[in-house]
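Every protein chain except one is present and positioned as in the full complex.
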Amino acid sequence: MSHAEPVVVAPGPAPAPAGAPLDPPSPQRGATGRLVRSELRLVFGRRRNQVLLAGLAMVPLLIGLMIWLTQDTSTRGEGPGFIGRVSQNGLFLVVAALFLCLPFLLPLTVGIASGDSLAGEANAGTLRYLLVVPVARARLLAVKALGALAFVAAAVLAIAVVGLIVGAALFGVHDIALISGGSVPIGNSVLRVAGIVLYVGVSMTGLVAVGLFFSTLTEVPIGAMAATVVTAVVSAVLDTLPALASIHPYLLTHHWLDFAEFLRIAPDSHVLWTGVGVQAAWVAVFGALAWSRFTTADVSS
Amino acid sequence: MTGLPTGVRGSAPGTPPEGSSVPGAAAPGTGTSAARTTTTATAIRPAAEPAVGGTSAIRTSGLTKRFRSGQVAVDHLDLEVPRGAVFGFLGPNGSGKTTTIRMLLGLVRPTSGQAWLLGEPMPDAAAGVLPRVGALVEGPAFQPYLSGRANLHRLEAVDATADPRTAADRIDAALDRVGLTAAGSKKYRQYSLGMKQRLGLAAAMLRPRELLLLDEPTNGLDPQGTREVRHLIRELSAAGTTVLVSSHLLAEIEQVCTHVGIMSRGRLVLSGARSELTDSRTTRATVTTTATDAPAAARVLTGLGLSDVSVTGDRVDGLLGEVPPDRVSAALVGADVPLLGLDVRRPSLEQVFVELTGEGFDVAR
Partner (left out) sequence: MPVAVGAVVVAGFAAAPLLADAGSAGLPDITAQQLVTKVLEAKPVPMSGTVVYTARLGLPDISSLGAVSGTVSPADPINLLSGSSTLRMWTDGAGRSRVSLLGATSEYSVVHDTTQAWTYSSKQDAVTHYTLSAADAAKLKAEQQKHAQTPVPGASELPTPSQAADQALSQAQQYSTVTLDSQTTVAGRGAYQLVVTPKTSGTLVAHIVVTVDAATSTPLRVQVWSTDNAKAPALEVGFTDVSFAKPSDAVLSFSAPPGAKVTEKTIALPQHTDATKPTPSPTAGALPQNVTVSGTGWASVVEVRGVKVSALLSGNAAAAAAAARNLPHPPTAQGQDVVSQFMGGDGTDPSKSGSGLSASTLYDGLTKAVPGGRLLSSALVSVLILDDGRVLAGAVPGTTLQQLAG
């Protein structure tokens, strides 16, 4: 006998008869919708997230005000990329704000949204209660991914919408000047800026998947958030090392700046789709890793 | 087989005692006598293959969890909780109760062995079973920045099988049942420990359940709260719900249990109907007579079938076993032994535990 056998005393007086077994539960209609809405309420109802969105919305406001206040001593032709053009055209405030948020603030937002998604629930202990409700783990993972994506989309939109409003108010909306020279009519201009916003949003999806994966690894949300941001930073650093040129096209951040394609005279859809494809590949790989990890992990928090 | 006093272990290993019940053969829920055995039938659970999940509310077979650190939290656990029982799942902190509950709920994957809830294998049947199971696992946990009610709404929204039309009513009812109606719209982070515990109970009772797994439900509650929880458990049980309630404080829940399982170091060291555990195993009779009559009294007791009979001056002490106390006095009188006093002591579960393991109950590993 390798272990002590439990000593068993069989039940004594019969317990009170249990009530008739309940009907086997069947899913209600609209269950997925309720789950998604609940997750969105949770994400957007959270004070921290609201503050984060407000902070991101401040970026175009601050840039706009700064340029507006200093436009007499013109910074035209100076400074990075699109900033110098903002004073000529409010539409460029959208582009300039996204451009400035791209290296760090947006990855940070992604890190907070996706890194917190499961690790936050695990940390609060609520993950175990969600799972015993029950909700299938893959389903919960999908909803968490959706919540993080929605938040990141909201962050990009917040920057864009505030940028548009502030830019229009301070500098007006005109035909945009292309980086190839020339300009395009206003309708086309708005479409191109919308394309930039969309592309930047899509560019974040790979990092969302990475963050989601990190989030399945730990019960410490701040760790998953930090790892996500670090991933983006490391990817950006690797992208500058000439020795690694052969892997550059596959790096998470390599195609982020390709939104500039919308500002060229003939946007090359191949370039844009390549960027989307690389994001899709990261989503597939890290989504699968997250799924594999989360559906088998012990929940001991 | 260490740590088990011979007198308690009963019949020798491998010898099927007369009248022993085969696990899974009982038909709980119907209240048949299949589960009844005599004390002498104290069974070494045969290492039989579990036929099916059976009709037990909870059943495990060889359930083992070895963590990556190598620590064995649960070691070949064979547990059976009949339907309708209030099962006290007892043991000191760190004895494997919570890990067992996590495995039952599909949160933790067993290293080996199987578990069934309401006759369905876990975790495979989680989607079908868990809606009928309410659980409180290792203390309550909710989103701190949501109100109690909003937290329940969230759990409700997550439940694909719950009827959204009745959600609000059921949430109100659950809050009312644990006395949180007034505090329902307060943020969870402002709750006291007791209120948090109540909200956890409310979440477990959001919809009608066949089975409740309550892990340390009295943690953080004041004596009044503890009494309320006990009352609640009785109520639920009376309504037909099977309840498994774990605690490291025996005394708090001992009284409400119909059945008891005691864990120590990942193993189930004792399990059965509470009345029998405490009645038959360690109830001692102490006869006070004269010093000269003591040896005669000892012979009478031994003849009656008492075990572990000892003489100390004018007192004779022995384990009653199945012998009714009134037969002791009758036999002594019949044998002309002067009976100056008869003291029958039913030990508490805690004493049983200490006798079984040689350890204090509150010892954490």
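A and B label the chains in the order they appear, each numbered from 1.
The criterion applied here is as follows: a contact is a pair of C-beta atoms (placed from the backbone, for glycine too) under 8 Å apart; a residue touches a chain by one contact, two chains touch by 3 or more.
Note that the structure is a prediction, hence the values are computed from the model and not measured.
Enquirer: Wait, the hidden chain, what does it touch out of the ones we have here?
Expert: Counting the whole assembly, the omitted chain is in touch with A.
Enquirer: Out of A:M58, A:V161 or A:L257, which residue would touch the omitted chain in the full complex?
Expert: Touching the chain that is not displayed is residue A:L257.
Enquirer: Which candidate, A:R85, A:R128 or A:R192, sits in contact with the chain we can't see?
Expert: Reading the full complex, the residue touching the unseen chain is A:R85.
Enquirer: Among A:R29, A:R47 or A:H270, which one is in touch with the chain left out?
Expert: The one listed residue touching the chain not shown is A:H270.
Enquirer: With the missing chain put back, which residues of chain A would touch it? List them for me.
Expert: Chain A touches the chain not shown through residues 76-77, 81-82, 84-85, 88-89, 99, 174-175, 177-183, 242, 245, 250, 257-258, 260, 263-266, 268, 270, 277, 281, 284-285, 287-289, 291-292.
Quick note on the criterion: only the chains that are shown with their structure count from here on.
Enquirer: Indicate the whole-number Å distance between the mean C-alpha point of chain A and the mean C-alpha point of chain B.
Expert: Whole-Å distance between the two chain centres: 47.
Enquirer: Note which residues of chain A are touching chain B in the complex, please.
Expert: 1, 3-22, 24-28, 30-32, 34-35, 37-38, 42, 45-47, 124-126, 128-136, 140, 296, 298-300
Enquirer: So in the complex, the part of chain B that touches chain A is made up of which residues?
Expert: Chain B residues touching chain A: 1-4, 8-10, 13, 20-21, 26, 28-33, 35-37, 39, 41-45, 57, 75-76, 78, 82-86, 99, 102, 105-109, 118, 126-128, 130-133, 135, 137-146, 153-155, 157-164, 203, 208-210, 237-242, 258-259, 261, 267-277, 280-281, 356.
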